[in-house]
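On to chain A.
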Amino acid sequence: MTHNLGLLASWQRVLKRELLLAYRQRNDILTPLIFFIIVISLFPLGVGPEPEILRTIAPGVIWVAALLATLLSLARLFNNELHDGTLEQLLLTPQPASVLVFAKIVSHWLTTGLPLVLISPLLALSLDMSSTALIYTMLTLLLGTPILSLIGAIGAALTLGLRGGGVLLALLILPLYIPVLIFSTGAIIAASNGFSAEGHLSLIGAYLIITLIFAPWVTSYALRVSLD
Partner candidate 1 sequence: MNWAEFFNMGGHAFNVWGSYILAFVILGLNIWLPLRKYRAQQRKIRQQHETAS
Partner candidate 2 sequence: MLQANALAAERGGQRLFSDVSFSLKDGDLLHLSGSNGSGKTTLLRMLCGLTLPVNGDISWQQKNIESNRDAFNADLLYIGHRHGMHSDLNALENLQLSTQQLSNSTMVFSALEEVGLSHHLNKPLRLLSQGQQRRVALARLLLESRKLWILDEPLAALDVDAVEWFSQRLAKHLENGGMAIVTTHQEASFISHVSINVVLGS
């Protein structure tokens, strides 16, 4: 007797709701972005303004800042909804929870990962990166930040509602980000030295596909465990 929404329709509904919520809490989008900019602009102050040094450390600096900015924004992915009970309702929908969790992860990427990609050229220029390095920085960020959101969502679900959850989340998730960091910075360095970065990008792409397939399901399972 209940005619429920189709899977796609309710997926879109969750995504729409998440984007509306993100819009309502706009500064939650800005803070990771501003953090990303501040952390990167600290490095020239610490390391010195010589362009050669900045150029060599630029890929690593941008990518580590991207990791930390994503971590910063992950804490709010589920915690707000834990307190007003909507997370429980998410697990009680007739549709598979992993698909709806995937909608939340996509909205997290749109509000955190994508802005990092769009702002990164500016920061690449500030670190005096060459044009190819700049393009490959954007490319690796575009491919890499979804992985950060996907794996980060698992950590956020595991540390749901725990005291000191933010720091714990960093300890759990940063080791899992290492392959993305290594291959992304490797791709930028290879490209700027004239070598082909195909190998690196395909490895990141493969890692992205694997996390796309497994992370939503593991996150919804972890949510079920945390809300038990």
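Selection criteria: all candidates are chains of the complex that A comes from, given by their letters.
One rule holds in what follows: a contact is a pair of C-beta atoms (placed from the backbone, for glycine too) under 8 Å apart; a residue touches a chain by one contact, two chains touch by 3 or more; residues count from 1.
What you see is a predicted model, and the numbers here were worked out from it, not measured in a lab.
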Selected neighbour of chain A [touch, this complex] from 1 or 2: 2
Residue ranges of chain A touching candidate 2 (in the complex, touch as defined): 1-5, 10, 13, 16-17, 20-21, 24-25, 81, 83-86, 88-89, 91-96, 224, 227-228
